[in-house]
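Here the structure comes first, spelled out in structure tokens, and everything after it is commentary.
Only one protein chain is missing; all other protein chains are in place.
Right after this comes chain A.
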Amino acid sequence: MWDYTNSVLDHFTNPRNVGEIEDANAIGEVGSLACGDALKLFLKIDQQTGRILDAKFKTFGCASAIASASALTEMVKGKTIDEALKISNDDIARFLGGLPEQKMHCSVMGKEALEAAVANYRGEKVAAHEEEPPVCKCFWVSEKKIREVILEHKLTTVEQVTNYTKAGGGCGGCLPDIKRILADIMHTQAPPAERPKMTNLQRIQLISQTIEKDVAPMLRADGGNIELVDIDGTLVKVRLKGACAGCAGAKATLQHLVQETLRQKVSPDLVVVEEN
């Protein structure tokens, strides 16, 4: 079982704005049945002000797909198109108190449906089904899409790319290509390893800050908490209090979440362990 936040579970069991809008003037459709999830977004946009008056959706997918779609419709209502377009998939995930990394592709789908709906409203041709031959033939994901996601989320590993796009999650035949794309991007980007060198003290401060600012709020939203116990070289010892503390699976997920966040924000060699 996934360790979903209460907010995800709430939006899953009581999804907001399910259905179709009869007189929608913007409809965005992404995903497909074969890929395991699909989302159709209906918007009613005020022609004069460009404000989104109503949003509804129909989706087909897992709990986080349903929750992401529900969250998205709540977030866009009342916004102008331009404001709405600024919503990133990370915003959707944050709205829900976080999503397991393996489920980030669900929030990506929400973002894409929104873009497709706006394109539809503006009469742009929706990027007609990706015509270029896909890198991932199993989940039909193009190189363009993979590049976009890597850049947007500063992804560094193949597993992350799979989590965000599903590419590589089938036969695995495209994994070497994904690796090549990643290497290519890392090569052309300023090498991310070139973070300013930190003193030990700075590093400890950054870890502590990241936990306070980025990690703790996510857990607190969910009735849990985190406490930094000690830092020993690259080893970060924390104490986790979850609404579901004591559940081994949930702990493992939490720990993974903390570790990934610290690795992204501070240094990729950090290891997070649970201190009892």
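In the analysis below, a contact is a pair of C-beta atoms (placed from the backbone, for glycine too) under 8 Å apart; a residue touches a chain by one contact, two chains touch by 3 or more; residues count from 1.
The rule is short, and it goes like this: contacts and distances are computed from a predicted model.
This complex has a chain not shown, and the name its UniProt record holds, of "Cysteine desulfurase IscS", "Phosphate transport system permease protein PstA", "Isoquinoline 1-oxidoreductase subunit" or "Sarcosine oxidase subunit alpha", is "Cysteine desulfurase IscS". Taking the complete complex into account, A:171 is the one of A:171, A:198 or A:273 that touches the chain left out.
The residue touching the chain not shown here, chosen from A:68, A:142 or A:162, is A:162. In the full complex, chain A touches the hidden chain at residues 32-36, 62, 102, 129, 133, 137-140, 162, 166, 169-173, 176.
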